[in-house]
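Quick one: this structure, given as structure tokens, is what I'll be asking you about.
Excerpt of the complex: some chains, original placement.
Labels for the chains are A, B and C, by order of writing; each one numbers its residues from 1.
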Amino acid sequence: MYKLLVINGPNLNRLGKREPHIYGSTTLEELEQRIKNVFNNQCIIEFYQSNHEGFIIDKIHDVEELYDGLVINPGALTHYSLSLRDAISSISKPTIEVHISNVHAREEFRHKSVIAPVVKGQIVGLGLKGYELAITSLLSVLGGEN
Amino acid sequence: MYKLLVINGPNLNRLGKREPHIYGSTTLEELEQRIKNVFNNQCIIEFYQSNHEGFIIDKIHDVEELYDGLVINPGALTHYSLSLRDAISSISKPTIEVHISNVHAREEFRHKSVIAPVVKGQIVGLGLKGYELAITSLLSVLGGEN
Amino acid sequence: MYKLLVINGPNLNRLGKREPHIYGSTTLEELEQRIKNVFNNQCIIEFYQSNHEGFIIDKIHDVEELYDGLVINPGALTHYSLSLRDAISSISKPTIEVHISNVHAREEFRHKSVIAPVVKGQIVGLGLKGYELAITSLLSVLGGEN
């Protein structure tokens, strides 16, 4: 059974508490539980959240040995953390980038992702559902579907 | 049962024939059949492809009356067709933008979507699977899920 | 009696149906009728709307032979259709560009018109009244006023 890691970056620990008109009212814990329920028998999913770029990089390095794929919502690190980009480049496991809100309809600085060129794909603006779609996609890739 | 429209823009009629290292070898007809099979009993899906910006705009206008949601891969119109953008703005039904390849890992002009700010969300780089994820997401939105 | 053509570009067929806080609630048909009434005995006015850049260019070419002047609201083609620009350059009849809303108070991409350098003048943000002012101005030009 595939083992996947879902990383949430800076400030996503405040999901459901912060700016609910943008991010909704579900908390990070509820989101994680919900995802676990959906993919209950299909794969093992672990979660990690940190506000520290360094710890997230350490964790991405672990993916190479310990997981089959990675879903990452890097929060605002998306827009400037070239170290995160290099960390993702340095592993060979498939990675999908997720953003809860439609970043292209928000401030200009959110339009650009320095991560995007090194991930397999992006899911943007589809709410918390985006995490589930990313996992579905990863499973499809790992299962050898086109 | 929800009725959805999937629009493919310029040059996507050449899917499976053109640059297979980027777009794979499945033809547009095969893709459409495959999607129909996947969502067989869940919703009605219709398909439209055109190389003409004008006909695509006409078709988007139809969505307001005849469909419950729209999935669109605008091809290269993504990057400059502000008329397409206004057409999507002019309808109230949820719209999701799909790109087969990871446009952010290709030429710079493909990084920018003039459509992105007016759609609900984007699915990028997840291959033909991206269309299915988009439809799943639309059904989730229409079904009132978060 | 002068014969004028009024062209409305992409998405203007949805006038009165789309984003009424920007464009008001008068439909295109009502607008055309209203203009006809205002200039009833002063000149002959014909109308054309299309979502197709190509058909609009064909129609502009006709102006040279069949009309004395042109009023055009190119919709979003304003911002990128250099082909439209060349079509207008290729005719010698006076042309006036109209925008219903104040494009300078909206998204940045609407601030620039690639058409503007080749028309006689522009009327921006004065609502549907803008079409009447444009025709008044054309008649004044054709009548030889300064």
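Please note the rule applied: contacts are C-beta pairs under 8 Å (C-beta built on N, C-alpha and C of every residue); 3 or more make two chains touch, one makes a residue touch a chain.
Here the structure is a predicted model, which means the values were calculated and not measured.
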With 3 copies placed, total copies in this complex:
12
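Just so we're on the same page, only the chains that are shown with their structure count from here on.
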Going by the touch rule set out above, what shape does the chain contact graph take here: line, ring, star, complete or other?
line
Going by C-alpha centres, which chain would you call the most central?
B
Rounded to the nearest Å, the gap between Cα centres of subunit B and subunit C is 32
Chain-centre distance (mean CA atoms) for subunit A and subunit C, in whole Å, is 48
On a C-alpha centroid basis, what's the spacing between subunit A and subunit B, in Å?
23
Could you say which residues in subunit A touch two or more other chains, in rising order?
none
Complex interface listing, subunit C residues touching subunit B:
9-11, 13-14, 17-19, 50-55, 75-77, 79-80, 109
In their shared complex, at which residues does subunit A touch subunit B?
24, 26, 96, 102, 104-105, 111, 113, 116-130, 133, 136-137, 140, 145-146
Touching residues (chain side subunit B, partner subunit C) in the complex:
52-55, 57-58, 61, 64, 80-83, 85-87, 89-91, 114
